[in-house]
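Note that one protein chain of the assembly has been removed; the remaining protein chains are unaltered in position.
First chain written, first letter: the chains are A, B and C, and each begins at residue 1.
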Amino acid sequence: MTLLMIHSISPLLIVAFGIVLSLLLIAWRRSQKLILAFTLTIFVCAMLASISLMMNLTDAMQVTILMKVDNYGNFAFILILAASLAVGLLSTAWLTHSVEVHDEFFILLQLVVLGAGILVMSDHFASLFLGFELLSIALVGMVGYSRDSQYSVESSFKYLILSATASSFMLLGIAFIYSQSGSLSFATDLLSSNEVSPVISLFHHAGVLLFLIGVAFKLSLAPFHFWTPDVYQGAPTSVTLLLATVSKVAMFVVLMKFWFSQPSLFIQPIVSNGNTLSTFNFMSIFAILSMLVGNTLALKQQNIKRLLAYSSIAHMGYLLIVLMVLSPQSVVLAWQSALFYLSAYVLATVSLFMVLQLTQNNSCNTELNVDDWQGLFWQKRSLAMLVIVAVLSLAGIPLTMGFIGKFYLLNVAFYAQQWWLIAALIIGSGIALVYYLGIIFALFNTSSIDQHNGNYRPLKLKPLVNASVVTLVAFGVALGLYPELLSQIFINF
Amino acid sequence: MTNSLPETVLALLPFYPLISFLLLIGFGKRLSWHMAAILSVGSMALSAISSFVVINQLSVQSPILTVHLWNWFELGLEGSLTAKINISFYLDGLSAVMISVVSGIGLLIHIFAAAYMKEDENFTRFMAYMNLFIVAMLILVLADNLVLLYLGWEGVGLCSFLLIGFWYQEKANVLAARKAFIVTRVGDTAMAIGLFMLFKELGQFNINALTENANMLWTVGDDAPYWIALLLLGGAVGKSAQLPLQTWLPDAMAGPTPVSALIHAATMVTAGVYLIARMNGIFLLAPEVMNYVAWLGATTLLLAGIAALAQNDIKRVLAYSTMSQIGYMMLSLGAGAFSAGVFHLMTHAFFKALLFLTAGAIILALHHQQNLFKMGGLLKRLPFETALFAIGLVCLMALPGSSGFFSKEAIIAQLWSSNTAGPMLWYCAIFGALLTSIYSCRLFFLAFMGEKRFDHELQPSSSKLLKLSLIALAVLSLIGGIFANTIELSLSAVFPSIEPLNLDEPHWLHSVAIAAPFVGILFSWFYFSNYRGSNKENYQDNPSALVLFCRLGLGFDRLYDLLLVKPYCYLARLNKNDLFDQLIMLNAWYVGICHDVLKSSQTGKLRWYAAAIGLATLLLLLTLNIESFSLEAS
Amino acid sequence: MSITLVMSSLFFGGALAWYIEGVKAQSARWIALLTVIIVGFYFVISITTAGLDFSSLQTLVRLSWISSFNIEYALAVDYLSLVLVLLTLFLAVICVLVSWQEIQTKTGFYYFNLLAAIAGIIGVFTAVDMFLFFFFWEVMLLPMTALIAIWGHENRHFAAIKFFIFTQVSSLLMLVAIIAMATIHFQQRGQVSFFYQDWLTLNLPLSTSLYLMLGFFIAFAVKLPSVPVHSWLPDAHTQAPTAGSVLLAGVLLKTGAYGLIRFVLHLFPQASMEFAPIAATLGVVSILYGAKMAFAQQDFKRLVAYSSISHMGFVMLALFSFNAIAYQGAVLTLVAHGLSSAALFALAGMVYSRIHSRDLGHMGGFWQTAPRMGGFALAFAAAAFGLPGLANFVAEFFSLVGAYQRFPLLTILAAFGLVGSAIYGMVLFQSAFQGKEANRGESSKVDDLSKRELLVFSSLLALLILIGFYPNIVLMFFQDTGQTLVLTNTAGGQ
Partner (left out) sequence: MSAIPLSHILILASILFSIGFVGVISRKNTLFILMSLEVMLNAVGVAFIGAGSAWHQADGQVMFILILTLAAAEVAVGLALLIQMQRRFKSLDIDLLSKLKG
């Protein structure tokens, strides 16, 4: 363990120490403001550390066999931290509603971030497992955090049991892989020189498959998506945001790391090699199913959280396209695409949940439907603009980041000649427009403003909130118009 | 531009009515009757005077006068010269005849119309349309290329549409106007296709150049001229209300009577005749088509004559008679007797305009009663009109001495030994003449003889203008024959002379031809004797099925309705919601169904979710097995 | 000259209108009108003084935009784009004028959307970087959709979504084709490029180029629109506010034709040659089917919408006939149809503002009280069915004469569209303006045109007649382009 290594995992260490310090802080003084400020400080510090690391790091850095720090992971961690900052900020608004002091919430938040951080840095099944479980179990706590809510038990139970099932699938897969390869590192493969019996190689394949199923569950890829809407809906809004962003980003990045470190990926072209062929095929199936099923399910959905849950299924399906690379040269493009798309996705999701949280506070209604946003454009323009930019970004319409993200994805798909995926992407986008435009049209709908006026308190935003809304809009549009701001960063990785 | 005086006159000739049209439309009802009448009639008079001036400039030495106004557009294909389509006027013997008819008769009818329509609240609009019609018609006959001709062609169609539907509040008029426009449009489309074909073959639209090129490139009986001539014939048939596109003309009588006189008797309907005469160079290269023209003309003249026998509306009798007379012209063209056809066109314009206008005067006096069975006894009550109408009918029947006699005899005389006609058609023509005199007599007896059968008091118009124009037309109809030589002379430069076949013409040909109308008169004198009597019982209009069939245009309307209109409407109604749209929306529906199905899979039951995960895993493992084992096997 | 300035001033003019409305009500429309007029004048003056030869593409600006993909901000114009931009700006004025009284709610935001859509359309006509082109292609949709969805009629959301999905799905295909082209450029030249003129020099194998051409073709065919992907148009037109319909019919459809000319024909000459019979058949089917469907409609705007489909069929047929005459005909059709359909939709809007119905069954006998309107309606209906003397005739004539050189049989079929157009033109005109005055209850009297409406109509009609009798004012720009197009194609075909 050299100093350099310690430097390179400093962001993780900062968060980890932050957790310990927070515990001490709680022991010292229970104050929500304090713990919030502390948590945010930790995140900002970790972020700064990551940024400085990103600027100094020129090449991937192996930290023990467990972790491999590279700039892709770093960037993903920055994304995670940014999303977590948003979660922290949003949750205060919600937590202040109750009398209790909710220090634990922030500890759990930090734990989630730590788990996510370990995931994005991991290069080994053990670290993956650790990060995964840290993330999951902390999240279970957060999903069920608001005990008074009618759905808390249900959604957290669903999340707990299904997630545990999925992780045992994954673990079994890891065990199978390990049994055949003798190593828990991502980069090891079946010893291709040895003669392998069919049964043995079958275990290896099954292992990979089971592992992928575990990941697919977390990414809520179809057909493992069932939990998503229920948990999204039942969880507190800020936790849903966490589920939608942090856990997705972390899992996806680790999936990419695993995927691209598979030596067999490029050894032989996709023809004839059983392993590559089938995993490729499985991933394509997951991707196509997710795009179609996610978008179809979202079609007539009225509950905004459920709608976003379904749409996130589709988005993860789109993202899977980046895994379909045929040559090592395209891996760079794949990483860039994935990170750009994830950034766009995180930005849009954060924006939407922010508006969701703000309007929720306003209408004292935790079950927001699309209709509840009717006429928002004429009431609170900045919020509505934020929704519009975010939704357009999700829909992949130019002027927004989402379009550039989709452009990246199509590029990758074209290089990989994945026509079926392209077709599914186009069809999925077409279906998605129905509900995305439905949201936007609702914002402009004037017909029911008068009826709703009774329920709505006039929206008054604090200047700070207003400023952040405007900043988010500006970010979304600026990065959509001039993606170089972001993509230039990737170039140097 | 350094145009000589006649050229300038020619260039301006069609535009006086245009100016009048613009002023009338622009000021609308703010113009008094006097102003409007002076404007429209005055502009017509200017055109008419200009026509006579320029026609007088034509001589044997310079039989052609052209004036180039501006370049309309150019059609350029690579590898060949660009064809310039100009707005240019071309005056030769044929167009001279036509402009004199159009502007001369047009002037008289305008005068009549100014008096006739005086009481109408939309008088200015009416006169404006009439003026616009004259503009389009003059452009049609003066055009030096087929595209400009087509402009006039469509223009007159539009004006005809507007004027038929002038009293637009009546549903029937509106429908008649629509029918007229659409039916002629079918012909126009054929003509347009003919134009495309012409251009592809010859790269030209200029009429003279076309004729020249055609004679250079093709020989008689080639395919190209056959198709082109056939398609042009389609246009002519539509405009001139010949079979099979004749159905619109009787309905077009819904328009005010001056319109019927001007457009649907004297000028527009003869545009088809003009077109064929104008394109004689092409038609002569396609003798089969000439033959078709002749047969079409013959068939139309017979069928229209038969239909005319059964009508009860005075204007519809005249309409069918017009069809029949144009049939003669077509027959004549088809037989290669171009001059005779054009001459008949002119005389027909005189007497048919006279007939229509007189009928109009009568109808006005009878409070818009057009039913022949509700007339009768007008001989005593309206002697002036009766006399004029009789003059018109005499010409129509082609009794010796009248203008119709000269022109019709000229046609009939050339049929027997024509290349493209023959004795059969001669017999048709003779039988047609017989029919003509029979229905003319029937009309005359019903309207003018016998007892009065109308209720209202007569209200004969006392307008001097009205009478003036009628008398002028009557004089023209009577003495029209004297133009025969002039026209023959001026047209001889336009049409090639065709050597007739050396058939033995029986010596009785001419006498039979002259006798035919008299036979018809005799026959009707006895056959329709009850129409002359005073017994009102005889005038009951209870037609037999056969008569009714004839009255309704020999079933053509019914046939087209059944064959074309109904299926089109049915198809339209059937597919009102757009089949393609429904196919596409089917996808949307399908996605909706998928949504419902998938949504029902989100049961909320945790155990089902877990089972689903297991199920999916199992499936995937199974496929994996199959795949890896099959790989092993291979 | 600066197209960027034109676009940005339109955009900011719109934004100003939006802002101003909050300060002083009813002033937004004046701002919009002034903006459009000033921009129009600026554009005319700057092209006349530019001193460039626009018979070939003149690149006006070329800046690096997204360097990781070598994407540029590149604008270029030639006569084709110039004519279409001029048409757009002219119709922009018309649009503002027809919205004058119609739009009473949220006027500021309305004019913002209107001007933004126009700016986007101008971008489409001038972009030569394909990514930029696609960008504008999509961006113009957003304000257009907003116009339909916010100020449209009863079924506006459905129509707007349908409109958006059709275009979006088809344009994603185009995006794939664009990416493919850029990649091919990378394979052949070692560098990714989205620059149009770079692509012209690529050497594509026929099989590949057929697929790529289809990617572009479908997107443009949807926009044109051509049967069988036309069905967004009737809904969008019917539901859009008047200015929306005017803009849709007047220029938005032209972007499809523009794309066909600039990209499909020029980038894939050989593939287009191969594909020509199918495309021409689609064109003919559109002509006939559109005319037939127009006849079946009871809704004034729907009828006109289907007639647009029919007219755009002529464009398709003409473009894929590959000769100079047909090409000129196609361009002229774009202009002529832009004017005439805009006029008809404006008419529909005026009728709607008087009787609050678009149902032909509720109309009839307007001539009695509104003779001027009737006269103009007749003229525009006549333009729609191609009466000689109006611009559409020359356009159709050129198209058909040209098309006949290559597809005689198809052209003959297409010519029957003339009958079909006469039928629906008559139905449209007669059922609205002739016949008895329909019993419409409280407001049976239809007022004649106001001065503003008169201005709109007379300017449109004057242009139609001018082009009808002197089409050279448009055609003189396209004498050479037509030739070169044909030459490249024959060269490519050999």
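In this text, a residue touches a chain if its C-beta (ideal position, glycine included) is under 8 Å from a C-beta of that chain, and two chains touch if they have at least 3 such contacts.
All of these numbers come straight from a predicted model, not from anything done at the bench.
So which shown chains sit in contact with the chain we cannot see?
The omitted chain makes contact with A, B across the full complex.
If I consider the whole complex, including the chain that's not displayed, which of A:V120, A:V140, A:A334 or A:I404 touches that chain?
Spelled out, the listed residue whose C-beta touches the missing chain is A:V140.
Out of A:D230, A:D372 or A:E484, which touches the unshown chain?
A:D230
Among B:K118, B:R453 or B:K599, choose the residue that contacts the chain missing from this document, as touch is defined above.
Only one listed residue reaches the unshown chain, and that is B:K599.
Check the options A:S155, A:S220, A:N295 or A:Q374 and report the residue that touches the missing chain.
A:S155
Hey, which subunit B residues sit against the chain that's not shown?
Counting only subunit B, the missing chain is touched by 599, 602-607, 610-611, 614.
Quickly run down the residues of subunit A that touch the omitted chain.
125-126, 129-130, 133, 137, 140-141, 144, 147, 150-158, 160-161, 164-165, 167-168, 171-172, 174-176, 178-179, 182-184, 199-200, 203, 229-230, 233-234, 306
In this section, only the chains that are shown with their structure count from here on.
Based only on mean CA positions, could you tell me how far subunit B sits from subunit C in angstrom?
Those two chain centres are 37 Å apart.
In angstrom, rounded to a whole number, how far apart do the mean CA points of subunit A and subunit B lie?
76
CA centre of subunit A versus CA centre of subunit C: separation in Å?
Once rounded, the distance between the two centres reads 42 Å.
For the complex, which residues does subunit B have touching subunit A?
Residues in contact with subunit A: 591-592, 594-595, 598-599, 601-602, 604, 606, 608-610, 612-613, 616-617, 620-621, 623-625, 627-629, 631-632.
Would you tell me which residues of subunit A are touching subunit C in their complex?
Touch list, subunit A to subunit C: 336, 378, 392, 397-399, 403-404, 407, 410-411, 414-415, 422, 425-427, 429-430, 433-434, 437-438, 440-441, 444, 446, 482-484, 487-488, 490-491.
With touch defined as at the start, can you tell me which subunit C residues reach subunit A in the complex?
Of all residues in subunit C, those touching subunit A are 65-69, 105-106, 131, 134-135, 138-139, 141-142, 145-146, 149-150, 157, 160-161, 164-165, 168-169, 172-173, 175-176, 179-180, 183.
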